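Heads up, one of the protein chains got dropped from this complex, but the rest are sitting where they should.
All chains are identified by letter, namely A, B and C, in their written order; residue positions are counted from 1 within each chain.
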Amino acid sequence: MSTNRHQALGLSDEEVLDMYRTMLLARKLDERMWLLNRAGKIPFVISGQGQEATQIGAAFALDREKDYVAPYYRDMGVVLAFGMTSRELMLSAFAKAEDPNSGGRQMPSHFGQKKNNIITGSSPVTTQVPHAVGFALAAKMEKKDFVSFVTLGEGSSNQGDFHEGLNFAGVHKLPVITLVENNKYAISVPYEKQIAAEKVSDRAIGYGMPGYTVDGTDPLEVYQVVKEARDRALAGEGPTLIEAISYRLTAHSSDDDDRVYRNREEVDEAKNKDGLYRFEAYLEECGVLTEDAKSNYIKEIDQIVNDATDYAENAPYAEPESALKYVYEE
Amino acid sequence: MSTNRHQALGLSDEEVLDMYRTMLLARKLDERMWLLNRAGKIPFVISGQGQEATQIGAAFALDREKDYVAPYYRDMGVVLAFGMTSRELMLSAFAKAEDPNSGGRQMPSHFGQKKNNIITGSSPVTTQVPHAVGFALAAKMEKKDFVSFVTLGEGSSNQGDFHEGLNFAGVHKLPVITLVENNKYAISVPYEKQIAAEKVSDRAIGYGMPGYTVDGTDPLEVYQVVKEARDRALAGEGPTLIEAISYRLTAHSSDDDDRVYRNREEVDEAKNKDGLYRFEAYLEECGVLTEDAKSNYIKEIDQIVNDATDYAENAPYAEPESALKYVYEE
Amino acid sequence: MPVMSYIQAVTSALKEEMQRDEKVFVLGEDVGKKGGVFRATDGLYDEFGEYRALDTPLAESAIAGVGIGAAMYGMRPVAEMQFADFIMPAVNQIISEAARIRYRSNNDWNCPITIRAPYGGGVHGALYHSQSVEAVFANQPGLKIVMPSTPYDAKGLLKAAIRDNDPVLFFEHKRAYRLLKGEVPEDDYVLPIGKADVKREGSDITIITYGLCVHFALQAAEKLAEEGIDAHILDLRTVYPLDQEAIIEAAKKTGKVLLITEDNKEGSIISEVAAIISEHCLFDLDAPIQRLAGPDVPAMPYAPTMEKYFMMNPDKVEKAMRELAEF
Partner (left out) sequence: MPVMSYIQAVTSALKEEMQRDEKVFVLGEDVGKKGGVFRATDGLYDEFGEYRALDTPLAESAIAGVGIGAAMYGMRPVAEMQFADFIMPAVNQIISEAARIRYRSNNDWNCPITIRAPYGGGVHGALYHSQSVEAVFANQPGLKIVMPSTPYDAKGLLKAAIRDNDPVLFFEHKRAYRLLKGEVPEDDYVLPIGKADVKREGSDITIITYGLCVHFALQAAEKLAEEGIDAHILDLRTVYPLDQEAIIEAAKKTGKVLLITEDNKEGSIISEVAAIISEHCLFDLDAPIQRLAGPDVPAMPYAPTMEKYFMMNPDKVEKAMRELAEF
């Protein structure tokens, strides 16, 4: 077989299948959450649909044992790749006590899990950028060979914390990779009303770091740019800003009605370029993914999603009074 | 006489002499304030020495009747050009009731004077950037033909408000000119520990606006770039970011001892490139400034500074209880 | 008089003020085309155009700061913070700038900005979409903080805020938006900022509160009335600076005072109310000043069990009122 794209990147067939499977799992969990929401079983969903390729491409380029990630709310793909389980994600969706992110204290998709190096996040956007820089500072001070990886939406790149954090990282050449998942909207506001720059990556030069814009619906393209960024970071060459362009396939969240501000044609067009199915097609084309394997994945994932849903639905809530715990060290 | 640089820019001999005189006045007032501080007569000075060329070059490129300025604490040159008098500046240095900036409420160099279109400023750096953008937004909404002009130090360009303000201006193509007076230090911290970008103007592209770096010790170079920026702004082409490179000739303020963090050779070298005296030399060379005129200026300014000092020193403080006034509209 | 929901009252105040005065405009995240995530600015984009219902970049310090600049120029910006929780990045602009502009310029400049934000819990909003944030700002002379409890007050006070020549923070309870309905005059009217309002006359116990808790207290009072407990309810309406006179009068009226807030207890608005009372009417009191508030944990959790545990409700209020009456 002639070299295909993933082999050229040093990715084995197994690895790309793992990537595919994780993308598919993220999608299916996400779709299930919408169903649960529409059925009145969970109050809120915020979705990564359309951004899985970006997330999985990036996560697989990291060292998932050593590196620290500060994901944002759409990053189900990232946290799955870093070891959060489907049950854990569903526990969070149902706000159950066993949810490892917050014990049901935070809204779903507010990730955090120390044992998997997932840094706890919050709702106010972009605060995680300086945090990731702080982890990278620690890596430099302690001479450890990890990088930190932080994601955010393109709209969120207009917050002061983006600027302050990236400049800090640039001045001290810290090993932090910032990935802007540009899905073209910040709730209802389109890119051109959010950002004056032609590309978000145009901001990199202002922080003395390289900036790249890649196709966020192509996991291999994202993989490559993140991998290179990681290599540079470990070599002491400092931070990188990456913009991965995709599209938000769902409404902003289960509370949003996107028909007010964007037309269906635009959404449909994006659905036709869905990174998940394009990656599937690629794997099929190069013979890595067979019909059989695919239907096995689908079956397996269906089971996983069912199991996670059942488990989480039946799990208990935290006791009311447990709201008083863990304000300070106990 | 062959065309000289200022004529090429459309500046008359009178105008450049006025520029020179204003620069000299700023310098002499500033020097006097240090003397007054060292004599224990005023508690605090923060100085524009070394940045007069930038300030005067810029201010003269604006419409001083119509445009609004949001200066920072070193901008004595800007406010003098916009009509604040020497007496008024000294009243502020002495914190006297008649001080038009604040009635003695704020530290000196916290400028503000509505009748001269000088927007009130504060100590926390960079907050004035969004304010200037707000004035520019008003200009656009009200279809008025003024621009707003805002200055800050290069260290201050690392604040979130710089990023948020400039992006806002870029998105809406607002008529605002941002001038970073890069004097190479933020108190003790040199440029390379402050800013990862090679040039502050490298940040412009991230806000979809043109960025320029000019020699801030050359008032004509600054004049030209600000003039062009103003023309673009009025033509609806939006904002501009300008970086003017100079050097802070004094310690950060009267409370600072700069010998701890920079060596004398560096300071002396910068003093040799003092924009004030280089402009003087230029005007002498092209025959615009005669020996006589120069000594007249010096005499006149000496008198003005003396008068301002005497006036301010003898002026009364605000009554103690007047501290209670003007919290809200009265 | 037409009956309106709380959020309709907000929208109609905005609309009428924008019709009345060209200088009035709204700005914030999603306030334009979408009409706001709660639809408080619904219809303004269509009626007044892109600039007077301005979708801004996602940057609260700029929303406040650009608004402050426009206000200093002479516009009448009404900035929206999408959730009160997200006002935090704008604190420097609000406290260091808006609050101090008149004072620091010795009355030369002023800053007539209104900053609206939906606050409060009980909506499955979890830690960052449920908070009461007023206490962060309630120590900053130069600011006014208004928190209306009814549609009528919301409209009249929002109009007053927009016309005020100083900065006003205007916090709207997001659960009140569609829960509370009431009569609202069709004519133009304004209500005075800085004045508390007696929402129920009574003689046995005094309740002092604001926002959605007024509603809970009124509900509880009706129930207790059947038991012969007659509650006097003072709605602060402006929580900073406080209406001392009205507080003192209400406290003296019954000598038994219960203060209620949905916020965490320590360092809240009702702490200041307690301090005012203990300074001015100590000898008129027949019982210790009671405070009923959220627990001192960062903010209310998402899970319904814990959210309910934190969130104020009529039962908790009724219980506290009864205990005080029985003291």
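Assume contacts are C-beta pairs under 8 Å (C-beta built on N, C-alpha and C of every residue); 3 or more make two chains touch, one makes a residue touch a chain.
As the structure is a prediction and not an experimental result, all values here were calculated from the model.
Only one residue from B:105, B:140, B:203 or B:248 touches the chain missing from this view: B:105. Summary of contacts with the chain left out: across C:280, C:308 or C:322, the touching residue is C:280. Taking the complete complex into account, A:141 is the one of A:8, A:141, A:281 or A:298 that touches the chain left out.
Not every partner is drawn; the one left out touches chain B at residues 43-44, 95-97, 102-107, 110, 122-125, 155-156, 158-161, 186-189, 193-195, 255-256, 260-261, 317-324, 327. Against the chain not shown here, chain A presents residues 68, 70, 99-103, 105-106, 110, 112-114, 119-120, 122, 124, 127, 129-138, 140-142, 148, 160-161, 163-165, 167-168, 171, 325-330.
Contacts to the hidden chain, counted on chain C, fall at residues 61, 85, 88-89, 91-92, 95-96, 99-100, 103-104, 127-128, 135-136, 138-142, 240-242, 263-264, 266-272, 274-275, 277-283, 285, 287-291, 296-299.
Note that in this section only the chains that are shown with their structure count from here on.
Centroid distances built from C-alpha atoms place A farthest away from chain B.
Centre-to-centre separation of chain B and chain C, using mean CA positions: 41 Å.
In this assembly, the C-alpha centroid of chain A lies 45 Å from the C-alpha centroid of chain B.
Touching two or more other chains at once are residues 158-161, 193-195 of chain A. For chain C, the set of residues touching two or more other chains reads 57, 59, 61-62, 89.
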